[in-house]
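This is the structure I want to talk about, given as structure tokens.
Here the complex is missing one protein chain, while the rest keep their positions.
Right after this comes subunit A.
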Amino acid sequence: MRITAHVNGEVKQADDVWPGESLLHVLRERMGLPGSKNACEQGECGSCTVYLDGVPVCACLVAAGQAEGREIVTVEGLGTPEDLHPVQQAFLDAGAVQCGFCTPGLIVATHDLLTRDPGPDDAEIREALAGNLCRCTGYVKIIDAVQLAASRQRGEDRP
């Protein structure tokens, strides 16, 4: 089937999509957007987190056909290498990235958290990121990164 969706603000199309394949596969293999990572394909790790109509979801659990006509934002839509989003910059500055496999999902989940709540405490951060697993960094620096991004967004700490 053909899938047409708004991805990172552009209309994108993919042909010959198998209806049972995941949105994650469509994004990575057919639309040239490998930012969202494929790690578990069962909703456990969150490395494939994208916005679907403004709501963070695991792209590995969305059937391609369910994304038809929807609005999708991936990590590529939040910032570019030349112009990082403040959340991305904070992850780098706080040392919250090692292999980086979990990072795209964490960036999207953190972006969503800080949009809803500009001043989360550590417990709220843990709760909001409970669907994102990291195998390398450990969560201390990730929470530091979220706090850093939050304080910068509140204008308390300029990069």
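General observations
In this text, a contact is a pair of C-beta atoms (placed from the backbone, for glycine too) under 8 Å apart; a residue touches a chain by one contact, two chains touch by 3 or more; residues count from 1.
Simple rule for what comes next: contacts and distances are computed from a predicted model.
Note on the omitted subunit: UniProt lists it as "Carbon-monoxide dehydrogenase", one of the names in "Nitroreductase domain-containing protein", "Nitrite reductase (NADH) small subunit", "Carbon-monoxide dehydrogenase" or "Tetrahaem cytochrome domain-containing protein". If you put the hidden chain back, the residue from A:G9, A:G43 or A:G138 that touches it is A:G43. One chain is missing from the display, and on subunit A it is touched by residues 1, 18-22, 41-44, 46, 49, 55-58, 60-66, 68, 109, 127-128, 130-132.
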